[in-house]
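Missing here: one protein chain of the complex. Every other protein chain is in place.
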Amino acid sequence: MGFRKFINSKTLLSFITAFMLLGTNLLMAQTEAPAGTAAGQPEAPQVDWTGVGYYLLLFFLVCLGVAVVGKILKIYDLTLRIQGKKGLKWNTVMAVICLVFLLAGLYGAYWSFTVQGSMTLPEAASVHGVKIDEMFTVTTVLTMIVFFVTQILLFGFLFGYRHSEKRRAHFLPHNNTIEKVWTIAPAIVLTILVVFGFFTWQTIMDNTDAKGQPASINIDITGHQFAWELRYPGKDGRLGPKDFRMISGANKLGVNFKKKSSFDDLQVDTMYLPVNKSVRLNIFALDVIHSVYMPHFRVQLNAVPGLPTYFKFTPTITTEKMRSKLDDPKFEYLVYCNKICGGGHYNMQKVVRVVTEAEYQAWLSRQKPYLTDQLRKELHFAAAGQSQTGSQNRLALNN
Amino acid sequence: MSTAVSQIDEVKTTPWSGGRSPFNVEYGKIMMWFFLLSDAFTFSSLLISYGSLRFSASVWPAADKVFQSVPGVTDSGAPLVFVGIMTFILILSSVTMVLAVEAGHRNAKKEVIGWMIATVIGGFMFLGCQALEWSHLHHEGFWWGSTPALEELGKFFNEGGTEAARHMTAQEFANLFFTITGFHGFHVFTGVIINIIITVNVMLGTYEKRGSYLMVEKVGLYWHFVDLVWVFVFTFFYLV
Amino acid sequence: MSTLAVHDHGVAHHDDHGHEHHHNETFLSKYVFSMDHKMIAKQFLITGITMAVIAMILSILFRIQLAYPDKSFPLLTTLLGRFAPNGRISADFYLSLVTIHGTIMVFFVLTAGLSGTFANLLIPLQVGARDMASPFMNMLSYWFFFLASVIMLSSFLVQKGPASGGWTIYPPLSALPKAMPGSGEGMTLWLISMVLFVASSLMGGINYVSTVLNMRTKGMDLWKMPLTIWALFLTAILGILAFPVLVAGVVLLIFDRSFGTSFYLSDIVLNGVQQPYEGGSPILFQHLFWFLGHPEVYIVIMPAMGISSEVMSVNSRKPIFGYHAMVYSLIGITVLSFIVWGHHMFVTGMNPFLGGVFMITTLIIAVPSAVKTFNWLATLWRGNIRFTPAMLFAIGMVSFFISGGLTGIFLGNAALDINLHDTYFVVAHFHLVMGSAAIFGMLAGVYHWFPKMFGRMMDDKLGYLHFWLTFIGAYLVFFPMHFMGLDGVPRRYYAFTEFVSMQRWLTVNTFITWAAIMAACAQVAFLYNFISSIFIGKKATQNPWESNTLEWTTPVEHLHGNWPGEIPTVYRWPYDYSKPGAEEDFIPQTVPFSQTMSSNLPHDFEDNPKGLEELNKFTSTLKANEQVK
């Protein structure tokens, strides 16, 4: 019986230490918390080995406990046998635990759905978002039915058909009719999901402005390590072309100022959106792949260097409204970056404000043009110089 | 009863019912086939990548303008002649390889040796040609990550396209050409090495003792596969 | 490998060849450079477990960072040195940890560790062959894998740390050495290791396929093969077809990194400096990667499915329900897995039209999976269930597969994936279905075939302890992650403190971490049980689980060529459990029908009309006798 060795085995000792070295950190965290907060001084703080020891001890105690329990069970088992009884029926024990797990699990799932489920995103703040949420509800209902039914059957069977000497298993190699049934049933469910989903997807991804309604507002959003740049069109409502060869200190996005349309473009730092107006985000990346992710609007599309992408959507709830809905006065819509892009990936956010048309215009009129005076100066000579860098020897730049 | 038993317990002897190879093919050959299958996937993906990059480009260098030289003979004005020679060499070496296999079936050691040597020579000639081709392009300025100067690029293109576009696609072309033909060349090289080893074994009479030249067949498969790949590389880089 | 002569006698010849190999045994040739499939299987298993434990420790390390983002742990500095300055894991190193954790778990544990172990152990034993088709390449396969593992781990030693672009190594991030520390030498090592790994799995794969095709013993036709063999066979095919595409992708990536090409790169300005790349497309790499990547995830789950089917049938003393359906669904999954890869790219800039197509193909996969799930349930129904640890893990596999698979349905729906892509919902999905289901399948296999591998039994009680702690632990770890995902919490985030909206998840994260630590400690029970049982476990009998398959007809003491005499002939399918009329509740495949006249069914003679006649005669005579009485 393994338990005695479990305690006084050398191999084990080493394992325990290895694992406990990992488990130890909480306590030291408390002892060293100040050092952590004042993290700036170069020399690493000292390890508090007593903490480590403490946790090792703890683990030993646990193992001891396990071992003792094991021993007790063993002895109990023996006494039963001595009395000529059957001895401890582990098989039944396991079956019972399965049942317990089922009940506990069901409750746990329910708890998790109610408590943590309530911490998830608020209602969609965009037109297509609502469609997505409907889609989501349908899928959830269907799959959860399947989930609970199958899990209950699974663990129910485990308990119900646990081993017994009296019974023999029921020899049942196959039954074509029932197999057909449960091939076709899911097929039907899935057809529903596919059809529903397919059309939702089509409508969301259809980026052409429908006739009649006004053209949607074009906004350039460009990701780079580790921030987002925004560019709004000026009075002409058109964004000037860009070329990465023209990028320079002052011209962060490489806007091409040979074209008239670029002159009145605006550079902004917060993304303001007029409510109920269709917006077309033109998504760019300068260095690596990033991802424009605006969960509250159910919007996400990757920003791929060299391949401009775009996403069209219509915000429906102003920031104010959302704040009152969630009664959280500090609430802000955000753009996250949702594609791994390096060390700063976890903090590449931009505030989005959905406002009324009036506020939007007011705000727009306050924004500065992209073409700053400094940039004007630079352009006269820089424009030529920049395009050269393009065709230098590649190896040199690569590494 | 005994007859009954025997019939009840009778085990099928159809190809798939075990105790034998369902294809009547020895395992080594099956392994070679599946290896080639997977290698085919590698090359396909490389060529498909080539295709997708080329489709998404506005212009592309014209093969019959890039490949104009026959090293040692002329430096231009002979489009596709040299690669024609290369292709022919490879096909020939493939033929000699089949002949070696065929001789192997007749256990004719001498012939096998002869054809194998011919094949090896063919392989070396092909590699030599490829080396010449590469060095020629290199002298013209094509290489991984480098192209001829902007002003010289014009002569490689048929239709228009801006200078920037030409520079870009010329670069793409060079990258893809050297990578894929290089990858193929590497296969040819390994093929030649294996062929040499096998030839030596044939000379030592290894397979004669073993009673079959199956090994020759297996390397034959590999060698033909290399030829097969070249057929596609040829089409997609020199013709299309 | 190069012995054989005339085609038709392939098998026969191979056998005596098989023996030639193993005359004089030195320590090297027995334990290190062994060509015996059973030994190679053990080598794969032990390397696999080692890697699994390492990857698990990595996961605990970065879980600690997620749970206590702003606390400082001096011990980390002591352990990790420059990677964890003043007690906190650095952002870049966090990504390295995640990347290597994922890579090791997917490729080294669940591809090589799982297929490598059980294909090597079971294919020859269960189809009745003396050894693999080519023992030599089999050995090479292991040593390439070993080399790959060493290189992958060695990347922790390079100055700037291991690869950190995520296990999917999307360029440009992975292609530009200057984009992040991990994209330097670390990425180079990753790529080298991966190429070796592919070579290894290729050599393994073609070996498994040709063994299953060519070396089945007499009577072992395709419909008499255990489901494990079917699963491993199809897995091998998946590997052979999928990995080469990754090779192509990796080759192009290497050129982009080191030779100034621009296959995946275009219009790049890295911190202010224009890079001379034009005309490439990052999406191209994603296609090449996922053409492997998706089949890969089924490479991971299918052996687990096969193992669970076998284990569940044995321990519920009941034939697997719908054997043919099980096989066809496996085949269906194999085929479908090649046409769904785009579902990882719904929002990466792929053509939306393709998004729609891939969504349809993706959801279809749920149908064969459904068939399998329900057949497993039906197998348990009215069974006579024995809870060996193996059985418990097999059941855990089913439970996790259902949970994880169902979340897959959400992701497979392009419209929903817009908001779920790259959130913790995805992390939850694939950990349930891969990090839990597949791992449990593997563990089930380990517990079930341990007696076959080491000739001793593992300790049941410790097995129970291990199972319940891991099972509960894994659910506690991964279930809450769904809700984080639904709140739009992105994956691969170093800390959730920067976003006000995410800070309320901190308590949940702490909880998850402790659950993970608990589950990790539970592995100690497994490791102790595993190691000690190898030396001091109680001796195993020849057929400890009263199972039907061929491997249990071999002697406990291993010998080369597996069977002392003739290779046994196979008469029946592997699932004759609790057959009415039979005295035992199991009838091994090697028992001819004539010895079990009382239990034979017409169904047994579908393809043997003569046999059927005899059976009818027999039954009618029985009836006659009864009437006489």
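General remarks:
Should a chain be cited, it is by its letter among A, B and C, assigned in written order, with residues numbered from 1 in that chain.
Please note the rule applied: contacts are C-beta pairs under 8 Å (C-beta built on N, C-alpha and C of every residue); 3 or more make two chains touch, one makes a residue touch a chain.
By definition in this document, contacts and distances are computed from a predicted model.
Missing chain, UniProt protein name: "Cytochrome c oxidase subunit IV", from among "Cytochrome c oxidase subunit IV", "Phosphoribosylformylglycinamidine synthase subunit PurQ", "Alpha-ketoacid dehydrogenase subunit beta" or "Phosphate ABC transporter ATP-binding protein PstB". Every shown chain that the unseen chain touches in the whole complex is listed here: A, B, C.
Note that of B:11, B:164 or B:221, the residue touching the chain absent from this view is B:221. For the options C:119, C:284, C:370 or C:570, the residue in contact with the chain missing from this view is C:284. One of B:37, B:59 or B:121 touches the chain omitted from the figure, and that residue is B:37. Of the residues in subunit C, those that touch the hidden partner chain are 7, 222, 237, 241, 245, 281, 283-284, 287, 291, 338-339, 342, 349-351, 353-354. Touching the omitted chain from subunit B are residues 14-16, 22-25, 30, 33, 37, 40-41, 44-45, 48-49, 51-56, 63-64, 79-80, 84, 87-88, 91-92, 94-95, 97-99, 101-102, 105, 217, 220-221, 224-225, 227-228, 231-232, 234-235, 238-240.
Interface residues of subunit A facing the missing partner chain: 306-309.
In this text, only the chains that are shown with their structure count from here on.
Taking each chain's centre as the mean of its C-alpha atoms, subunit A lies 25 Å from subunit C. Inter-chain spacing, taken between the CA centroids of subunit A and subunit B, is 46 Å.
Annotation: 34 Å between the Cα-based centres of subunit B and subunit C. Of all residues in subunit C, those touching 2 or more other chains are 259-260, 262, 276, 278, 280-281, listed in ascending order. In subunit B, the positions touching at least two other chains are 145-146, 167. For subunit C in complex with subunit B, the touching residues are 1-8, 10-11, 14, 127-128, 133-134, 137, 202, 205-207, 209-211, 213-222, 224, 240-241, 243-245, 247-249, 251-252, 255, 259-263, 276, 278-281, 284, 288, 291, 569-571, 592-594, 600, 605, 607-608, 610-611, 613-615, 617-618. Contacts from subunit B toward subunit C in the complex involve residues 4-5, 7-12, 14, 16-28, 30-31, 34-35, 37-43, 45-46, 49, 52-53, 56-57, 144-146, 167-169, 171-172, 175-176, 179, 183, 210-212, 214-215.
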